[in-house]
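Scroll down for the structure; my scribbles are underneath it.
Of the protein chains in this complex, all but one are displayed in their positions.
Per-chain numbering from 1; labels A and B assigned in written order.
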Amino acid sequence: MSTKSNHKAKQYLTGYLFVSPWLIGFMAFTVWPFFQSIYLSFTRYNIVSPAKFVGLANYRMLLTQDELFWKSAWVTVKFAIISVPLGIIAGISLALLLNINVKGITVFRTIFYLPSIVPTVATSVLFIWILNPNIGLINRALAIVGIRGPSWLNTAPWAFYSLVLMALWGVGGSMIIYLAGLKDIPVHLYEAATIDGANALRKMRHITLPMMTPVIFFNLIMGIIGAFQYFTQAYVITPNGGPQDSTYFYSLYLYNRAWKYLDMGYASAMAWMLFLVIIVLTGLVFRTQKKWVHYGG
Amino acid sequence: MLASKKLRSWVVLGVIIAITIVVFASGHSTPRKYPERKIVRFWHRWQGDWEKQVQKIVDSFNQSQDKYEVVAVSVPGSGADAKFILGVIGGDPPDLMSMGSGAVPNMAANGFLTPLETLMTPDEKVRFFKDSYPAIRDIGMYRGSCYGVTIGADLMALYVNVKQLREAGLDPDKFPKTLEELQDWGLKLNQYDSKGNLKRLGFLLSDINYVSHYFGGGFNVLPGGKLELNTPQNLRALEAIVNYRKKLGFENVLRFQAGLNDIEGAASWAFMHGDLSITYDGQWRVEELRKFKPELEYRVYPIPPPKVGGTPLGALVGGNYMIVPISAKQKSGAWEFLKYWCGLDNPDRAATFYNMGGWLPYSPAVAKSPTFQKWLKGDSQFQAFLDILASPNCKAPPPIANLQFLTDLINRAEDQATRGALSPKQALEELEHKFKEESAKRRALGYDD
Partner (left out) sequence: MTTDQGSKLPLPTKLAIYGALVVLSIPALLPLLWMVSTSLKTNAQIFGSGDLNLKALIPSPLETSNYPAALQNMPFLLYLRNTLLLGICTVIGAVVSSAVVAYGFAKIEFPGRNTLFAVMIATMALPGQVTMIPIFSLFRSLGWYGSYLPLIVPAFTASAYYVFLLTQFFRTLPTEMSEAARVDGATEWTIFIRLVIPLSKPALATCALFQFIGSWNDFLGPLLYLNDPAKYTLAYGLQQFVSHYGGFFAQLMAAATIFTIPIIILFFFAQKTFIQGISTTGGK
């Protein structure tokens, strides 16, 4: 009995030892900034002078008096609803395609990852050119089939979809993760299925996809977090929120509040609202995990 | 057994990493040229070729005296404000910093910046306030103190493509005296393709924040808190912008603008390619045209005011502020350098610096110096900007803490009105309403604006 509990204690200790690098980093570098920013969200803090406690004022103003808060929140929610599923589908499809062992596939893998490597300074200018309403590639292609394309980045709904397109184009990162996931599926599962006479579709449905669910789950969670925090491309291409605020993403507004208007207390309140939304959503997704994510082994 | 072997290799790896960090983390550092002197740390936002010009000015100062060494670091645009703010709150600020206009009143309001008159001798103080162009003096002022000296103010004027004017039968030497006339010229200069899309734009009035100053207006918040936002003058300016667009078709103009092959920071300006016949833009384009399109024949004129109630040579000045953080360690050195660069002590020497960057001088004394005048002969189109700068209608933005917010609201109002989403009247009403709302919020939070 005592050796068994001794053993357990040792196991627990090992567990804590293994996670200790993160735990130390968390205590040292994360806890303090987190509490600090919670506190700041209850203050008037313009960075340049000391913070002053104002209670719930920032939150109250956000929820009841800030039109742009709701507007930017909606832009972001819309973005998440569209881009997260699209990103997952595109990522998996590309990974499946690139997992087929044909000659030259390594070159194609590199090619498909290129959009994620080329620096933003180059891709954003290229995108502005591709979306040029007169001479851009897209509108020229549309013109061939007789459609007069919109002036993409300069009109309200289309600027938003341009950014969705641009985000989708950078799907290479999650593609790599899916690919790594595919490579982790033990071959013997397929071999057994072949012996059982399963065709490719059945293998896909009963082996590949179930075995991929842990990675899909990962990309779903990170996709949600990423979509709600989506910032960089919007900031580079439409730093002021685009035509009629159609690309005024939540994080962009947050950034402007924090660093442009020097309203860090308000921005911290915005950040914590966002934090709560993300936590609730990812928490819900985590709850569904048992139903569809298969951890083999 | 195996485990301990593995463990040992991990330990070895760890030690190697630790050594690498210790060796490299200190890193290479730039040696000081004058280690015995007091160091003046200067952060600025110029890059590429401009950075080299700034370095020349710094070198010139370092050679001119033996007390200080200015060390310049280029801090690229997107990270500049964050780095500056973090440097100051972290207790390690630069001694001198160049900043974009918008944030200065906010920082001054919160005691972030050194009032520069505390660094000036009584004589310098008198001369600085007397010598400066009024707009340049005002732009650095907050509640009676001067917090920034603008080196290289930004102004706008019309760039006119002479050849295209002549082709359309218009005489560039008899340039319109009123805005209405200019707009008529613009219509004559427009060109369309076979599908009716605009191919070349003659002239387009835009940027309400700026052009309202030609209508006797301007967006202002007076010291008592009185708002001059939704004023009849500003409304007339916005209506002029919107009505002219309506003539061309909102959609047509938007499409044309989105179609311009115009990339900021590149040698790509629609005026250079002939897509715009008359357009208004900043003084830095003179330098760009000289560099990238010397063969293009062009003129620069101030925008003519409207026939009724117009104010000639109006402008909203902006630019690069030089500021000294309140916690700077070498304030007097910073001021010495700033004085040297702007030309308070020697206008003629400073003229060389202004000419290096094609910058507008801070005072008429620099503009009148022999060196500057000589340069002006080669870049004669620059004169229009000097005329505007000297005009009483050339104004600084209102010195209010939430200036950035106001500027964004103004742009948003223009965006709404020029898309036809709101009427000019509605757009300005909304602007004023939103600004009041924000001010009320700030008051409720206890900000003292």
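We adopt the following convention: a residue touches a chain if its C-beta (ideal position, glycine included) is under 8 Å from a C-beta of that chain, and two chains touch if they have at least 3 such contacts.
These figures come from a predicted structure and were not determined experimentally.
Visitor: Just one of A:89, A:117, A:143 or A:284 touches the chain that is missing; which is it?
Guide: Looking across A:89, A:117, A:143 or A:284, the contact with the absent chain belongs to A:117.
Visitor: Residue by residue, what part of chain B touches the chain that was omitted?
Guide: Missing-chain contacts on chain B: residues 2-3, 6-7, 10, 13, 17, 20-21, 24-30, 41, 45-51, 73-79, 82-83, 85-86, 89-92, 261, 263-268, 272-273, 284, 287-288, 291-292.
Visitor: State which residues belonging to chain A touch the missing partner chain.
Guide: 11-12, 14-19, 21-26, 28-30, 32-34, 36-37, 40, 47, 94, 96-97, 99-103, 105-119, 121-123, 126, 129-130, 132, 135-137, 140, 169, 172-173, 176-177, 179-188, 190, 200-201, 203-204, 207-208, 211, 214-215, 217-218, 221-222, 225, 229, 231, 251, 254-255, 258-259, 264, 267-268, 271-272, 274-275, 278-279, 282-283, 286, 295-297
One rule holds in what follows: only the chains that are shown with their structure count from here on.
Visitor: Could you work out how far the Cα centre of chain A sits from that of chain B, in whole Å?
Guide: 35
Visitor: In their complex, what parts of chain A are in touch with chain B?
Guide: 44, 46-49, 52, 54, 57-58, 61, 65, 125, 128-129, 132-135, 151-156, 240, 243-245, 256, 259-262, 265
Visitor: Any idea which chain B residues touch chain A in the complex?
Guide: Those residues of chain B that touch chain A are 81-82, 85, 88-89, 102-103, 106-107, 110-112, 197, 254-255, 257-259, 261, 263, 266, 402, 404-405, 408, 411-412, 415-416, 419, 421, 437, 441, 444-447.
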